[in-house]
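The complex is shown incomplete by one protein chain, all other protein chains being positioned as in the whole.
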């Protein structure tokens, strides 16, 4: 059985996923595409030799009976409408982050999905499919470190371009930790405070860099996350969870060791695209496999998308006030009875 | 374009590859199977829901016009005949090790392939597709460590069963280093000598364990390989290449770090199946991709299969004599103008 | 030339230093001792076979013309009086932390020393003499990581006894980071805020454990220090300094590696006494050597003692208020023109 995808948005990330489904993964097929730039949609069909219909817009695409699942890779502000249309049509949805650009938008999707009666939507937070995070999750869930008390994380990029703003440190960068860390420790966020260290000379005038976020959970876990997007030395993702009985740490990316010129070491990645490349494959394969096995996707839910949206909003507010700001979520619907867990992988 | 496989041998490794091609990788399909145990062949078709013809034997299977490539996963002594038949029929061949059980058998395959005029055969040495080895190869080829002078390797299993013999330390275990190490340094073997250290108490009476192989190459590189198949602590593959300007080392498998009970550490694998699981996927995907792109497979060649067979024979002889034994290869045919290199991955 | 010590306080730490000077280091000699418990003083002389006068109190001991330097290892509240008396007598002083129990007391010592006209006092903050911290200091001072922006530190003990209080997390534990970190980055503290994560089940009812301190410097460096004194797994000191151009990290204590039972790792210390044992030797040797070479000690100054006292006071206040509390130091006297630096070691 092949899962037939309609793709909404044929920009860079859309084409990446199309290539992945077409050339690397098993069990999926692109049967329809659309883009606000119709030329881009047509070129994409040609580029990958797809046997796919080019639709004028998302509304018509989601109605194609041949489409089982809608891959949403348009620009963020367009996501909500496509996702709602897809749910309306009873189609599965794999939606790149953000699920919607507002908490209210996410909530509308949540409500639509609940109304539909079974899970259709998966949000493209790929870190939960990273081997290192999955091992951490498994260790924590198994009780290996006892109850988690603290998390120390860092999200470092070698450099960013001049379009990157202070707020994007939350919306584009921290957003991955926002999704990943509550999942890692099965907890909900309660508050956040931001401190700005001395600014690196490599940051442009308009940008605060680095930034330090202190996030507390309902269960009392304190999370420190450093976001440092002009760190120069590499794309570097750190995560350490300290529990009552021990500590677990995210592994460094696999790389050969060397001894040379008075140094003993290993290589760091410079490009974020390389860091979670396997996770992208695994998340999409799991989306397809899980739907085939259970009739529902298994990854980050619409509710996770809502959590991310609410939390990101408060983090941005905290950037501006410098105060501890409360993160207030609506009550978790029974429909999303627990954190999304990648149990099948 | 889908590469259509006929599978000869539906035992454990055969079914693994069938599952891989069917459920994980992209661009391949099983269209025919056979096994000396016809019941096994039929069950396999059923188990994976294949749309595949069950043939009574390899000879008929290779003639099926629908079959593009033959996957040889029968027991070793049967490989040669199937590979020769497939070449005769002009089919691609992915053959699990050994290519043939004798150097002469390998040479017959080499000659058949040369006669055919283009590369058809890839031997299932998967280490060349392991990310760590590939990074080492890339570093060495780039001149990062200068000319290689020495290699230190270890191949350790936690335990083996009572059927494992001293000779299998070469034929089943060292064989992977035999294939991988000459490729890593672009050199040919010249001699081998074996020393038996004190035997571990965990080895059964009939088995020498550990064993130390000293292999010299034509270019003067000295390779020490430890084979230790009752090492208890893990499945542990080590490789260090020492060059004129530095050293590169195979990374440990990716695993979370921990601090617990006065230890700082990481986990080792206990099961060899987990170590190269990604490499198995990558090698078969590359087999399919390379054929699509270039019309030829790109991985270990029939000539590499011949090198492995000759070298393994001499290693077994060296086990028995304790002396330095010469490894004499026929001249490399121009057809195999260089070591097989996984350039597309 | 031998530096002749009079020791005030012959409890555990006093005897350790006496043993060190007598049996391990070079150039020092114990010639006088005193203790409020005279019996302890006498036993100490006997235990180490010292050729030393037992004095009834610190006042008489410091006046002994034979005494070059006073080693203050009495209990904290008694330090100030002894140090002042020693300065009055023109004697060198090696004073275990705290220099005095109040900021005012420290300031009185600072003023006395300035009045005396040359440096006499060294405070027993030994971390500056730890090889790892010294390498970090050297790297930072050399510009290797550019301007420091953040520090992440952890001070973890496996367990503490029931007498350990929340306040002692500052006064006994964090105090070492307080002294060490401003020295490491050549900066002064500006504010501190404390957050209490969920409490470990291993902490007694009266104790907050762990605690997270966020300290900002005048130069804008943000320092996160975790104090976790029932961490179970080891005595574990972590320090990472993130600069504009790179990161440096405190090394783990030297320990053999192992592979055993599916683990690859190394050993952690369980006893804090083992962690800085070399640093204790180096600091006292440097105290003696520096006085011989330059006529003044070279380690942490009375001003450093004052900084530690003020900062600790504010940290304790911050524990109680939960707010960001300002750290206000008097202006650094020209007499202490720069951070104490261990340049001779």
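Every chain is named by a letter (A, B and C) in the order it is written, and numbering of its residues begins at 1.
As a convention for this text, a residue touches a chain if its C-beta (ideal position, glycine included) is under 8 Å from a C-beta of that chain, and two chains touch if they have at least 3 such contacts.
Note that the structure is predicted; figures quoted are calculated from it, not measured.
Contact with the chain not shown here comes from a single listed residue; of C:24, C:37 or C:218, that residue is C:24. Set against the missing chain, the residues B:52, B:221, B:256 or B:291 yield one that touches it, B:221. The omitted chain makes contact with just one of the residues C:37, C:218, C:249 or C:294: C:249. In the full complex, subunit B touches the omitted chain through residues 146-147, 149-150, 152, 195-202, 210, 212, 214, 216, 219-222, 224, 226, 228, 231-233, 242, 244-247. Across the interface with the omitted chain, subunit A contributes residues 232-234, 236, 252, 259-270.
Of the residues in subunit C, those that touch the hidden partner chain are 22-27, 131-132, 135-136, 139, 144-145, 245-251, 253-261, 266, 285, 289.
We take it that only the chains that are shown with their structure count from here on.
For the pair subunit A and subunit B, the CA-based superposition corresponds to a rotation of 180 degrees in steps of 5.
Geometrically, the chain at the heart of the complex, using CA-atom means, is A.
Centre-to-centre spacing of subunit B and subunit C amounts to 58 Å, using the average Cα coordinate of each chain. Centroids of subunit A and subunit B (each the mean of its C-alpha atoms) stand 37 Å apart. Annotation for subunit B: residues touching 2 or more other chains are 259-261, 266.
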